[in-house]
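A single protein chain has been omitted; all remaining protein chains appear in their positions.
What follows is chain A.
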Amino acid sequence: MTSLTPILTRSWGDETPWKLESYEKAGGYEGLKKALGQSQADLVQLVKDSGLRGRGGAGFPTGMKWGFLPAPDGGPRYLVVNADESEPGTCKDIPLMMADPHLLVEGVAITSYAIGSHHAFIYIRGEVVHVYRRLLKAVADAYAAGHLGKNIHGSGFDLDVTVHAGAGAYICGEETALLDSLEGRRGQPRLKPPFPAVAGLYARPTVVNNVESIASVPAIVRGGADWFTSMGTERSTGHGIFSLSGHVTRPGQYEAPLGITLRELLEMAGGIREGHELKFWTPGGSSTPIFTAEHLDVPLDYESVGAAGSMLGTRALQIFDETTSVVRAVSRWTDFYAHESCGKCTPCREGTYWLKQILHRLEHGKGEAGDIEKLVDICDNILGRAFCALGDGATSSITSAVQLFREEFEAGMTQPASELFPPERSALFDYTPRRSAGAAAGAVHA
């Protein structure tokens, strides 16, 4: 039985864990002091040895990413932290920055030192104003305490950190779109190559890392690579935050070694809500193909989830019980992708627009002959044809849901999802039916 490993989430239950003195009292910024005494190459090697893989979804080895930077040429190079957490179901970076912002700031300082960056940016999702404020305060406090700024702790290393709030676009979580947005341009993904390591922010060598990846660095520096690899599996080392949401008794963030199973996590979370059973779930947010109860014992590491036909993604486990219409769930997700498609490439822009309309038909019991085949074929025309991974993600839930629950889509030819699966049954709270459009003045939802 795997047990929880609260490292990133250790302090979340403490009194005011976001304050600098709380963080320092618990040994905060010790990792930075230790790191500043080491050579930069050793630090990069340490993170390589730890096997830490990007926690933002793609799982690319973090140390290797740092190693891709060309040799210093005297010009600036940047660290950019991707804090634009927007994937449906994903809720790990936001609470981390809310509860323990200094952990991220320390990670930023160590990483910047390791890669030779003197200016780091944290690009935070614009909607979470409270988190943005807390991060700004943490950075200001860190400056005042000498953890940032000129000649940090007498090491001679200078670092400025800029916290930047985005304007609320899912696409800006794509690293090159994020860089464009950070530069003040329209947030759309860039053509690669050149990759950010060669020409990223302001066309300079840039490392873009997820919040959780960077926040994992201080503990690796303190504990060493062996400590980190003692957790997780051989190729998916270490710990990570698993966000359980939906029809579970105790939804929330569970930090555990990679390779834990949903069955184990559900036990910790008190199981599926009383009197219900698991129908389907996402292993890594809405962009990953869905799983069912069959997959309860799939180890949640990069390789095993991949082998089982999905992706570990951001470890956003959205749990749905038997009261849920898969058509309705997929239709909502597709609405999200159609809304968030940046519009740059044809397959994603037009494809999601079309998928959304077909799914709405099926959801309302007005499907037409051939709609299911059409859905699957449109997905095939988007997957791997779009400019970035947003388009691919938009198709994952649809194709997997059709595979696993085709009969529900077929029922959509004649029966509305709301009849087959009355929404009030799956709601965790009292269900308030939406007023039909124009029924009453002042209706908020049109």
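The rule we apply is simple: a residue touches a chain if its C-beta (ideal position, glycine included) is under 8 Å from a C-beta of that chain, and two chains touch if they have at least 3 such contacts; residues count from 1.
In the analysis below, contacts and distances are computed from a predicted model.
Missing chain, UniProt name from the options "Aconitase/3-isopropylmalate dehydratase large subunit family protein", "NADH-quinone oxidoreductase subunit G", "Small ribosomal subunit protein bS18" or "Hydrogenase accessory protein HypB": "NADH-quinone oxidoreductase subunit G". Shown as candidates are A:179, A:201, A:372 or A:386; the residue that touches the absent chain is A:386.
When the full complex is taken into account, the listed residue touching the unshown chain is A:352, out of A:352, A:400 or A:426. Of A:25, A:150, A:250 or A:339, it is A:339 that touches the chain left out of the display. Residues of chain A that touch the chain left out of the display are 169, 171, 186, 188, 191, 338-347, 349-354, 357-358, 361, 368, 370, 374, 377-378, 380-382, 384-387.
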